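Note that this complex is displayed minus one protein chain, with the remaining chains in position.
Chain nomenclature is as follows: A, B and C, assigned in order of appearance, with residue numbering initiated at 1 for each chain independently.
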C-alpha cells in the first residue's frame, strides 16, 4: 500500500515548518503526517516570532537548536546556505500570511505544503499560481478530506461510472467552532479567525467552504459553472461570516448544494457529501470516514469499508492498515497528501515518472478563491446566479 | 396515552372514504389509522368509479353492499339521508380532485381529512379555507410526518427553549419514486403524477415539498418570510419538476434550506430535519423515526427514544406503545392525525373543550400552496428572493 | 402483499379476548393487530373479573354490553350458544393462567392465540399439545419477533443458502423492565412477574428466553441439541431469575449463545440475532427492525431494507407498506401472526389449501418449555451440558 516509491527512495525530503506551535493542533498533525511514511524529515522550523519561544518549542519537537528560527525569512535564508538545507516547507500560519510565505518559498526554490485557503485574495492567488508555474515548484494545499481513503474510493467509483452520470451533489460542512461568542473569550487560536483582516473576505467560506468546494471537484471531476449564494452570520453582531448556503451547477449540468456553517451549535466538523447519479448514489460522512455508502435503484444499500479487499486500487494505495476493522484517522489522510507532494517532487527531479497525483494543487487553491468571490458576489446581489468564468482544470 | 377522550367517547365517528383502492398503499393506511383508536369507523366508500369494481373493493374492506358507491357525489347524497350516515370523509384521490371533493364535503356539512396537497391552486385553496371557516367544519390535512411522536417531541423541546432561539433549519426530503423513467413504465399509480394537469403546478413541491414546508412551521412555530428557489428536473426530458432547492428565511429571522427531490436514485422517502439554536440542535430522520438527536454545546449527543419515560407530554400523548424499544410506525403517525380530527369534531359539538390540536389544518394547506407558488416565482426569476406576503398563523 | 386470501374471504373470524385491559400495552396491540387485515373481528372480551370494570373496559373498546364478560368460563359458555359466537380466543392473561384457558378453549372447539410462554410446566405443555392435536384446533403463540418482515427475510435467505451452512448463532435479548427494585414499587403490571408462582419456573427464560429460543429455530430450521446455562439474578435479593447465559448446539452441529436479561439498566427490549455461515453472516436488531445486514467474505456489508423491491417473497408477503422508507412496527408484526392463524383456520375448514404457516405453533411452545427446563437443569449442575431429548419438528 501507499506509494511503493517510498521504499526505494534513498532518503526522506528535508522539511521546514512555519507555524504550528501549541496550542495549534494542526501543527502536530503536519509533523506526524509528513514523517509517517518517511517521505519527509522535519529538520527546521519557525515555531514563534519570539526567539526564546522559537527555541523552546523547536527543541520540544526535536529540532536542533540552530535550526529553530524566529522568522520564515531567516529559516529560508539560512537553510539555503546549508548543504543539508530544507527542500520543502509546510506553512500552517494564519491565512493572511500564506501568500507572502508561499511567494518567499517559491522564490527560494522550495516546494510547498500550505494550509487552505491558499490566500485571501483571488488576484494574489492567480499571481502565486503563475509564479509556481514559472518556478517549476510544487505547491500542495492541505485539503485534508481528499486524503481519506474512502473519499478516494468514492472518487474512483464515480469516475468509473458506478452511479452513471452525475445529476445532483449535496455537501454540508457543519462545525461549531464559533457557535458561542468566542469574540469575548480567551481562546486566541479562535480569535484571529474573527478578524476579517486576518481571516480573509469570508471566514466561513475560506475556512471550510473551500474544503467543501474542493471535495465536489475532486469527486466529480467537474468544475463549478455557477453559484447562487446567501452568505452571512448566525451569531448576532459578528463581524465575520459564519454561515453560507450555496446552490450551484457543475460544468456538466449537474445541480448541487453546498451548505457550510461554523457556528452550528452541537456539531463537530461534520462533513457529509452525497453524489446522486442515474443509477444510484454514493454518500460519505466524516464522522464515519472509514465507510462509503452506495445505494442503488434496487433498494440495496452497500457499505464499503476501509481496509477491505474490495476497495478500488485508488483507495488501497491510500491505506496503511489493510486489515479491515483497524481504523486510520486524520493523520493518515494528511500523510496521503504529503505522499503526493513527495511523488511530485521526485517526478520533478526525474526520479520517478510524472503521474497525476491526488494531492490538491495551487490550481485548486485558485479555484477555491474564485468560488469564494463568486459566492460573495451572488450574495450581495440577493442570490442571483453568478457564472464562474473559465472553468479551471480539475485533475 | 393517546387522547383520553376516546375512552369516554360514546362511539366512533362514521367515516366515508374517497379513493384508496389497490394498488394504493395510502388507502389501507387511512383505513387502519382511522380505526386504530376507535375514533372513526369506516362505513362507506368510493373505491372506484366503475360500479362493479366499487362494490368488489368495498366488500373487500368490509363495507356493506349498499354503502359501496361509485362516485363521491352519490356517497355524500345518499349518506346524508341515512340516520347513520357518514360524519366525516377521507379524501385520498389524485391531487386535481381534492378541491372539488373538499368543497362538496363542506357544503354537505362533513368534516374532512384530505391528503396533501390541499389542492393545485392557491386561489382555490384560499376559497376553500374561507368556505371551511363559514361552514364551521374541520379540514384536516394528512401531513403524516407531524404525526410521529418524536417530531412532536422535537416541537415541544424547541418551543420550550431547549436549544434557545432558532437560527438555522435544514430539511431534506429525498425520494426515489421517479428516479427511473417511469414515464415509459406500466405503473399507473406513478403515472398520474407525471401529468402536470393532475399533479399540479410542481409535482415535487406539491408532493413532498409541502410536507417539508409544513414540518418547518410545525417545529418552529414560525411562518416562512421569504424564499429563494431553483426548481427543475433531474431526469432529462421530464415534463414535471422532480427537484427543488430552496433557501428561506423564517419570520423570526432564522435561515433555512429545504431540498426535495423525488428522482434521487437509491433513496427511500428519506426525510431529515435539523433545527439549530443558540445552545444546541435537534435532529430527526424518518429512517430512525423513533429517535431524536439532541446535541449540545458541550459536545454530548443525547438520543431520546420513543416510548421512554423522559419524553415530553406531547410525545407521550401521541404514543401507544409506552414500552421502550417496541416500535410504532407510519400507521400510528396517521392515527395521531385522526385523533386530532376527532377531538376537533368533538369540540365543535361541545363534547370536549376546544384545544389546540396538532393535526394540520386547512390554513397549513393554504400556506403550503403559497410556498409552492413563491418558490416557482423565485425560480423563474433566477433565484431572486420572494417574500411570502402576510405571514399565516401557525399553531 | 399480505395473504391475498383475506381479499376473497367472506368475513373476518369472530374473536374473543381474555385479558388486556389498561394498563396492559399488549392488549391493545392484539386488538389492533387482529383487526388490521380484517381477518378477525373482536366481538367479546373478559377485561376484568370484576363485572363492573369488565363492562366499562369492554365498552371502551367497542364491545356490546352483553358480550363484556367477567370470566373466561362465562365468555366461552355464553358465546357457544350464540349463532354469531366467537370462533377464536386471544389469551393475554398472566402466565399461570394460560394452560387453563387454552384447555378450556380447545375443549370448546375454539382456535387460540396465546401469549408466550405457552404455560409454566413442561408436562402441562405436552398435554395441551396432545389435546390440540386431538381437537384439530390451532394454537398459535405470540412470538412477536417472528412476525417482523425482515426476520422472515433473514429466515428465507438462510434457508436459501445465502450464507452457506450455519456455523454459529448469537442471540441476545437485553431488557430493563426490572432493572430497578420494582419489587418495592407500585407497578402491578410488573409485580405479578416477580411472583414465581405466577411467572413460572424462570421469569427471564419464560418471558424473553423463549422468544430468543424460538427465533433461533425459526431462522435456522434446526432444533436445539444441547444447552449449557447459567441462570440467576443480577438484582440482589430477587426471588425470580433476571439473567440467563446459555451456550447451545443445534442439531446440525452449529454452536450458539443465547443471553437474556430483563434487569439490564438502560436497555429497551434490545433483541439482536446474528447467524454466521460459511460465506457470510446475517444480522438483525429489533432497534432497526426494518433493516437486515448481510456481510460477506469480500468485506461488503449489504443493508436490505423493508419495503424494497429486492426482498424475498416471504418478506414481501408480510409487508403492508411496499413503499420503501415508510416504517411499519410491532402491530404489523403481530398482525402477521394473526394472518397465519386465520390461514390455518381457513385451511382446517377446507376454505384454502393447507400450507406451512409461519405463525408459531403449540409445538414451538412445548419446545420453548423444554428449553427452559434444560437450561435450569444445566445451571443447577454448574453449567454441565444437557441434551434436549428428541428434537422437535421445526417448520
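Here are some notes:
The definition used in the following text is that a contact is a pair of C-beta atoms (placed from the backbone, for glycine too) under 8 Å apart; a residue touches a chain by one contact, two chains touch by 3 or more.
Worth saying up front: this structure is predicted, and the values here are computed from it rather than measured.
The chain omitted from view is touched by exactly one of C:222, C:259 or C:364, namely C:259. Touch with the chain omitted from the figure is made, among A:82, A:181, A:239 or A:287, by A:287.
The set of subunit A residues touching the chain not shown comprises 7, 11-12, 25, 28-29, 32, 35-36, 38, 60-62, 175-176, 267-270, 286-289, 305, 307-308, 320-332.
Across the interface with the omitted chain, subunit C contributes residues 163-164, 167-168, 170, 172, 176, 179-180, 228, 230, 232, 234, 243, 245, 247, 255, 257, 259, 261, 263-268, 276-281, 294-297, 299, 301, 382-385.
The omitted chain makes contact with subunit B at the following residues, 298-305, 307-310, 324.
In the analysis below, only the chains that are shown with their structure count from here on.
When subunit A is fitted to subunit B on its Cα atoms, the angle of the rotation, on a 0 to 180 scale and to the nearest 5, is 180 degrees.
The greatest centre-to-centre gap from subunit B, using C-alpha centroids, is found for A.
One simple way to say how far apart two chains are is to compare their mean CA positions; for subunit A and subunit C this gives 55 Å. Contact with two or more other chains is made by residues 176, 267-268 of subunit B.
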